[in-house]
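Questions regarding the structure given below will be posed in turn.
A single protein chain has been omitted from the complex, and every remaining protein chain is retained in its original position.
Note that the chains take the letters A and B in the order they are written out, and that residue 1 is the start of every chain.
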Amino acid sequence: MPAPENQLEVRVWRGGAEGGYQTFQVPRLASQTVLDVVTWIQRHLDASLAYRFACRVGMCGSCAMSVNGVARWTCRTHVEKVCDGERMDIAPLANLPIIRDLVTDMSAFFDKWARAKGQFVPSSTRKDPFALVPPDSRARAAVDAAIECIGCGVCYASCEVVAWNRDYLGPAALNRAWTLVRDVRDAAHSERLAAVSGDAGCHACHTHTSCTERCPKHLSPTASIAGLKRATALAMLKGAL
Amino acid sequence: MSTRSEARAWLAQRLSAAVLAVCVLVHLVTLIVAVRHGLSAEAILGRTRGSVAWTAFYSVFVVAVAVHAPLGLRVVAAEWLGWRGIVANFAWLVAGIALLGLGARAVLAVAL
Partner (left out) sequence: MMHSGWANRGHAAFWAFVVHRVSGVLLAVFLPLHFLALSQALADAGALDAFLVWTHHPLVEASEIAVVFLLAAHFTGGLRLLLIEFLGWRGEAQKAMLAAAGGGAVFFALMFALNLI
């Protein structure tokens, strides 16, 4: 039965991987976001609905979910933008194990970040003078273009290669590794290039650009991964990888 | 395969691609021109028989494609058929050698 005009028909994923969609009817409101809808359901219809959010103003990335098959920040997604009919499907992020309802287990996402050596390794101590890195240098400009990632997982959920290749480190981990590869202060350059190489690393990227299309911060993991491809190729030709 | 070998396989794929970019462009132009005069053995062999240049060209072409095609198929099979591991990699190596053999035979056929 179709929803009355001032109502929205929302299908929300319930349960784990073997779960299913449950339909709710939610009042339509002006400037309503998808997060507003999920919160309304949890407060008025079913208190057992599990979901994540924190800042609700597009800064933390916690509220990322799959809306009509596309990964988005639900706090920054207006219902009228994604719902042209009266129906909307809300599901947990793809490519991650489901804990319950709209909550995924992000461990694999962050484990891969670590496997890509996505941590800064210092080359000097507090006793050394400050590193001088001109912000308009090519290296720093490359870092700045990719540094704003907040680890929301939208790119990871959007990447088809992540779905096809269980070990693939994914766009976010590789993007972070790139910012460190171009960080002139970092001391783990060769280990990091080794970490991002191979069938599970940057060489598995096929430039679908789904990550770049979907990143809510308008970053381009595709560009960062292309940079890693160049860096590893150069290292191979020099015999350094 | 170690990540080092996998990375080298990727590089070989891209290097052979660069070589093939030249070979394929020449090949596309050649066959567009050749087909104007009708496709016959005389037309093809008249061009290639005894020609050092064409033999060299097709030899390079065959080697590049024998590297490029199996490496490409290897990735497709791994991602879409789940074929991974030592046996799969060995099978693609064998496929590459077989393709090289067939290609060499074809080059000999039109060159000699």
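Going forward, contacts are C-beta pairs under 8 Å (C-beta built on N, C-alpha and C of every residue); 3 or more make two chains touch, one makes a residue touch a chain.
Just so we're clear, the structure is a prediction, and the values are computed from it rather than from any experiment.
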Worksheet item: Among the options A:46, A:111 or A:213, which residue touches the chain absent from this view?
Response: A:213
Fill in: From A:50, A:121, A:184 or A:223, residue that would touch the chain that is not displayed
A:223
Item to complete: Return the single residue from B:12, B:63 or B:99 that touches the missing chain.
Response: B:99
Practice prompt. Could you tell me which of A:45, A:121 or A:163 touches the chain that is not displayed?
Written response: A:163
Practice prompt. Based on the whole complex, identify which of A:69, A:85, A:135 or A:239 touches the chain you can't see.
Written response: A:69
Fill in: chain A residues that touch the omitted chain in the full complex
13, 17, 66, 68-71, 91-98, 104, 157-158, 160, 163, 206-210, 213-214, 220, 222-223, 226-227, 229-230, 233
Fill in: chain B, residues in touch with the chain not shown (by the definition above)
14, 17-18, 20-21, 24-25, 27-28, 31-33, 35-36, 39-42, 44-45, 65, 69, 72-73, 76, 98-99, 102-103, 105-106, 108-110
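Note that only the chains that are shown with their structure count from here on.
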Discussion item. Averaging over Cα atoms per chain, report the distance between chain A and chain B in Å.
Written reply: 39
Fill in: Residue numbers on chain A that touch chain B, as the complex places them
161, 164-165, 194, 197-201, 203-204, 229, 232-233, 236-237, 241
Worksheet entry | Parts of chain B lying in touch with chain A, wherever the complex brings them together | 1-4, 6-8, 10-11, 14, 75, 78-80
